[in-house]
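Here the structure is laid out as structure tokens; the discussion comes afterwards.
All protein chains of the complex are present and in place, except for one that has been dropped.
And now, chain A:
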Amino acid sequence: MKKVFFATMLAISIINFSFTEDTNPLIGRWEWSTKHVEGPLTILAVFKTNGIYDGFANKKNFVTGTYQVKHDTLFIADPICNAKYNATYKLKFFGKQDSVQFNVIQDTCAQRRKGIDGFVYKRLPAAKK
């Protein structure tokens, strides 16, 4: 009986683990663009499978931080604001998860809020290597 229990637990944990890994809908490249008088500005966010994300402005890296997705909530930290402080944002996906809106739940970092809160990022095709 014990064996069956442990086997079931193991199976559940494997299924759960692969489910979480495979279905993190944020993994990938997301873009938001605007035009200023000085020229166009494109922000690219790359969420990697290892829990690291990079932000780029006109293809220039401007931030590297850590993130985690739990259900519809994003936990995000970076050294500009405070690497040890996790801000939280609610994720709202559209269509076939081809765009996402970040809505602040809690973030003490005004700069990050300014760049994320309420913005809709469009998913980009995976980068060619």
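The criterion applied here is as follows: a residue touches a chain if its C-beta (ideal position, glycine included) is under 8 Å from a C-beta of that chain, and two chains touch if they have at least 3 such contacts; residues count from 1.
FYI, contacts and distances are computed from a predicted model.
Colleague: Suppose you had to identify the omitted chain by its UniProt name; would it be "Gas vesicle structural protein", "Putative ABC transport system permease protein", "NCS1 family nucleobase:cation symporter-1" or "Cytochrome c peroxidase"?
Modeller: "Cytochrome c peroxidase"
Colleague: For the chain that got dropped from the picture, name the residues of chain A it touches.
Modeller: Touch set of chain A with respect to the missing chain: 38-39, 41, 44, 46, 48, 54, 56-64, 79-80, 83, 127, 129.
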